[in-house]
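All protein chains but one are shown in place.
And then chain A:
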Amino acid sequence: MSETESADLEKFRNETRAWLEANCPPEMRKPATSDADVFWGGRNTKFASEPQRIWFERMRDKGWTVPDWPREYGGGGLSAAEHKVLRTEMGRIGARPPLSSFGIWMLGPALLKYGNEAQKKEHLPKIAAGLIRWCQGYSEPNAGSDLASLQTRAESDGDDFVITGQKIWTSYANYADWIFCLVRTDASAKKHDGISFILFDMTSKGVTTKPILLISGYSPFCETFFDGVRVPKSHVVGTVNRGWDVAKYLLQHERAMISGMGERGVGRPLGQIAADSVGSDAQGKLDDAMLRGRIASFDVDEAALAACAERAVDLAKAGQAHPAFSSAMKYYGTELNKRRYEILMSAGGVDALEWESERSKQGARPRAWLRTKANSIEGGTTEVMLGIVAKRILDLPGA
């Protein structure tokens, strides 16, 4: 980096720090305690609180719901280095992401790479402004890890496709405005070659959803049924029958996003949280030596993973990243996050078991603990991630 570049970056850092200080409401400087406290956007959205609205609107107006997207699509137009500065500065004050969205994490990057100009202009600015909430129609009852065996069919009829089939585990399908969906457009081709990636409105005729209750007591995902849903062919992203490329690219982003979930999870260090309930001895050491040891080795691994995540970004910038590296990070990040919550439950003891009470914030901790169990399943299981690392990175035989 040249001297003027680093001076510019320092200036950007100072301005960003001052702006965040002045504009991020204090209530938005701690982690969300429940899903209801997270802002997802969409047509029927409501803000959970005034600070949440203020924070979202200020960030949106700067393009910082999607800081690194081009300005013409509603982004902030930041360089990779500036984006890193913004993330660091937000992290420093514990600022929440202003908007959580599958559009931002998953669809947006895929559209930026594979979408045509009309599709980018149509969808990206609405994602950035939180106007449309998206869901992901990938999994089917008989196509989970073996996603490419999916059967939902899209039959050609003039300028339209007519879609019939069933999806499952569609997160927030019942709240979503639009879906990005994998459909089979050529039943006779080899399984990866007959798939297309298509977008449509969830209010289209023939779409129904049915929530599924989870072990955490929530119903964040659904069975989704398509009964002759008519969708214009212009809604296909990329080439017809080449949807698998788009799907895989999107999954890389999904995996990177999921691997980082732990970072957004808990605000205070585990050692301090544990001290609240188990207490400390005269030397200030946690009054449970085994628990203290577990926390310390967790902290070592977490710090090492954070370094690795930072390095992954730097490698990508330097053009040295392996495309399957997000699978490596996804595996480790999700297993680590599960470990974090096992420790949190163990540290909380009886208090952490309360499901419904004033004190427990409606079971925030046990619900979050149960939620993390999905981390190593959603977006591709740990076993599948390890298989990808073995075959694509290590080049082991038997693909």
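The rule is simple: a residue touches a chain if its C-beta (ideal position, glycine included) is under 8 Å from a C-beta of that chain, and two chains touch if they have at least 3 such contacts; residues count from 1.
Keep in mind that, in the parts below, contacts and distances are computed from a predicted model.
> What does the UniProt entry say the missing chain is called, choosing from "Phosphate transport system permease protein", "Iron-sulfur cluster-binding protein", "Carbohydrate ABC transporter membrane protein 1 (CUT1 family)" or "Acyl-CoA dehydrogenase"?
The record for the missing subunit names the protein "Acyl-CoA dehydrogenase".
> Per the definition of touch given earlier, which of A:G217, A:P232 or A:G293 contacts the omitted chain?
Per the contact definition at the top, the residue touching the missing chain is A:G293.
> Touching the absent chain in the whole complex: find that residue among A:A274, A:A352 or A:A368.
From the options A:A274, A:A352 or A:A368, the contact with the absent chain belongs to A:A274.
> Against the chain that's been left off, what residues of chain A make contact? List them.
Residues of chain A in contact with the hidden chain: 269, 271-272, 274-275, 280, 284-286, 292-293, 295-297, 299-301, 303-305, 307-308, 310-311, 314-315, 317-318, 320, 328-329, 331-332, 383, 385-387, 389-391, 393-398.
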